[in-house]
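Got a structure for you, questions after.
Note that one protein chain of the assembly has been removed; the remaining protein chains are unaltered in position.
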Amino acid sequence: MSLLYALDLVGTAAFAASGAWAGIRRRMDVFGVMVLGLVTAIGGGTLRDMLLGDNPPFCFKNEIYLYLALGVSLSTFVLYRHLDTMRRPLLYFDAIGLGTFVVIGTEKALHFNLGFLGAVMMGVITATAGGITRDVLANQIPLILRKEIYASACLAGGALLVALIQMGITRSLALLIAATTVITVRLLAIHFNWALPRARD
Amino acid sequence: MSLLYALDLVGTAAFAASGAWAGIRRRMDVFGVMVLGLVTAIGGGTLRDMLLGDNPPFCFKNEIYLYLALGVSLSTFVLYRHLDTMRRPLLYFDAIGLGTFVVIGTEKALHFNLGFLGAVMMGVITATAGGITRDVLANQIPLILRKEIYASACLAGGALLVALIQMGITRSLALLIAATTVITVRLLAIHFNWALPRARD
Partner (left out) sequence: MSLLYALDLVGTAAFAASGAWAGIRRRMDVFGVMVLGLVTAIGGGTLRDMLLGDNPPFCFKNEIYLYLALGVSLSTFVLYRHLDTMRRPLLYFDAIGLGTFVVIGTEKALHFNLGFLGAVMMGVITATAGGITRDVLANQIPLILRKEIYASACLAGGALLVALIQMGITRSLALLIAATTVITVRLLAIHFNWALPRARD
C-alpha cells in the first residue's frame, strides 16, 4: 500500500509537469501554468470523488497532493528551458501515474459498491479526466480522444483489476498486477507507436 | 412510469448516437467516439445528480444506461457509413430524449425540494448538459447556445410540468403532458426551421 502511495505521488508530479508544459506552450502566465498543472494532476481523482459523493475530494483531505502539484508546476515554469532532456523520462513517469491512478480509482469505486462497468469507468476517469480538462482549458480537442493506446490501457487495467479481485486474489497483489499491466502496455505503446483505429473518411 | 422509462432509454440511445457521430466527424479514435457518445447520453443526468447530491449518479446505480450508451456508440462507430439514412429518424429520437430528460430532471429536482426556477433549471441541465459537454470536448461552441429552439423547448416543458403539478394534476399525467409538449415543439421547430432571436451586429 505504501508502494502504491509512492507511485501515486510520482504520477501526480508527472501529470502536473505535463499540465504545466501545456500551459507554457499556450503562452499562459505563471498563474495559468500552475492552474493547468494542478488540474491535470488532481482533476481525475477530484471528479471521481465528486461522482462517488466522497466530499471533499482526496486532495483536500491530504493536501500533500496540492503542494506537490503546485510545486512541480512552478518548477516547470521556472526551469522549462532546461527540461528538454526530461521529455523522455516524463513519458515514463506519466505511464506510472496512469497505471496507479487507474487501479486506485477502480478499487475505490468497488469500495463504494459500484458495479463492474461503473468501477472500471471510475478508474478510467481518475486517470484521464485531468488530462482532458487540461486540453479543454488549452482550447484543444483532448489528445486522449484522438491518439494512441492511452485510454485503452486504462480500460484494460481497470477490467483486469475487477476480474482479479473477483477471482479472489489478495487486493494488494491484484492492484500490483493491474497497475504493472497498464504501465507495461503504455510503455510498449510509446515504444512501438501503437494507435487505435479511427473512422475512415 | 414504465412508458417514461422506455422513452428514457430511447433518448439515451439517440443522444449516444449523436455524440458518437460528433466524435467520428472530428476524426477521433474508437475510444474517443465512445467517450463522446457516453458523455452526451449520460452527462446531463450525471451533472443533475451531482448538483442534487444524489451520489453516485443514476447511471452508476442502474448500469443499463452505461451499457446502452457504450453499445450504441460502438455500433455507430462500426456502421457509420451506412447511417446516412438514419439521420432524419435520429432527430426524432433525439426529440424524444429531450422531452423525457426534461421532465425526469424537473420532477427529480422537485422531489429534492428545489424551488420553481431551480427545478426547471435542473430539467434543462438534464436535457442539455450532455450535448454541451460533447461540443466542448469536440472543441466547438455548443450548438445549443447558438441555434434553434432546442433549449427553449426544454425550458417551456419544465415550467409546464411545475405548473401542472402545482395545479394538482396527477404526477404521471403531468409528466406525460409536459414531455409530449417538449417533443411536439421540438419536432415543429425541426420541421419549420424555427430559431431564436440573436443580437444584431
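Remarks
Residue numbering begins at 1 within each chain, and the chains themselves are lettered A and B in the order written.
Keep in mind that, in the parts below, contacts are C-beta pairs under 8 Å (C-beta built on N, C-alpha and C of every residue); 3 or more make two chains touch, one makes a residue touch a chain.
Owing to the predicted nature of the structure, the values given are computational and were not obtained by experimental measurement.
Although one chain is not drawn, the whole complex shows that of A:L7, A:M28, A:A129 or A:A179 it is A:M28 that touches it.
Only one of A:A138, A:L176 or A:I190 touches the chain withheld from this view, namely A:A138.
In the full complex, the hidden chain is touched by chain B at residues 50-53, 112, 114-118, 121, 132, 136, 139-142, 144-147, 151-152, 155, 195-199. One chain is missing from the display, and on chain A it is touched by residues 23-24, 26-33, 35-36, 46, 50, 53, 55-57, 59-60, 63, 66-67, 70, 77, 80, 136-139.
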